[in-house]
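Only a single protein chain was left out; the remaining protein chains are all shown in position.
The block that comes next holds subunit A.
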Amino acid sequence: MSSISLKQHHNNMLSSQKMDQTKTTHNQDLNFKATELRLGLPGSESPERTTMKNMVAGAKRGFLEVDFVKNGEFFGEKKNHDSSKQPSDQDSVAASKAQVVGWPPIRSFRKNSMAAKHTKNEDDPKEETGSNCVYVKVSMDGAPYLRKVDLKMYSSYSDLSSALEKMFSSFTLGQYGANGVPARKWSSESPLMGLLNGSEYVLTYEDKDGDLMLVGDVPWDMFTGSCKRMRIMKSSDAIGLGKS
């Protein structure tokens, strides 16, 4: 068999092989193929036929076709299709970063475990029991034991505060107002005022940097990303944290 020089092989790598059913591919025909200037992987379809799909985590049908080879690196590129199955922009861009489906060959369980590791800091008390749970401890001054809540279960401060109210109401003397906390956007004023109005307590949290903060100062999403644990503090201890 004819030996293939590295350069020829490199050309082969860079050329897409046309799907021609009538021609049989013999080794001797390689030169013909090699002179075609196309982009694509050996074995990949020519560009006009390749598609790009959404590589949604956990969705086995979505996958990303690799279109280009460049200096031995692989990366996909987003293409526009009129198909109604158009993947969402965000996911496509995320998926196109040098990822070929099923490569390297690592099972899902291991991939997910590694992913969970990286979103976790070494020293923080926050735990992730699954890929989508953010459990933080909630303590209340004077209460005999702590509770744990999954921040991902709530979509806003008002959700969280009603849940906490239910959890900790047994530890207070009914000083929480019966009225529900009005839904409002985050503001510099604590949105838990309704809950804690007139009570002796203030809801605080410890953030990524270890600082004690007043709950409600930052947008909800930022809060869930930076909150490590919460503490329902006595107002008398919380002087200086915010408006009370």
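Couple of notes before you dig in:
Keep this in mind: a contact is a pair of C-beta atoms (placed from the backbone, for glycine too) under 8 Å apart; a residue touches a chain by one contact, two chains touch by 3 or more; residues count from 1.
Operating definition for what follows: contacts and distances are computed from a predicted model.
Entry comment: the absent subunit's protein name, as recorded by UniProt, is "F-box domain, Leucine-rich repeat domain, L domain-like protein", drawn from "F-box domain, Leucine-rich repeat domain, L domain-like protein", "Enoyl reductase (ER) domain-containing protein", "GATOR2 complex protein WDR24" or "ATP synthase subunit b". Residue A:Pro104 is the one among A:Pro104, A:Pro144 or A:Gly210 that touches the chain missing from this view.
Hidden from this view is one chain, which touches subunit A at 1, 3-4, 6, 9, 12-13, 17, 19, 21, 24-27, 30, 41-45, 49, 51, 53, 60-61, 63, 69, 72-74, 81, 83, 85, 98-111, 113-114, 117-118, 125, 129-130.
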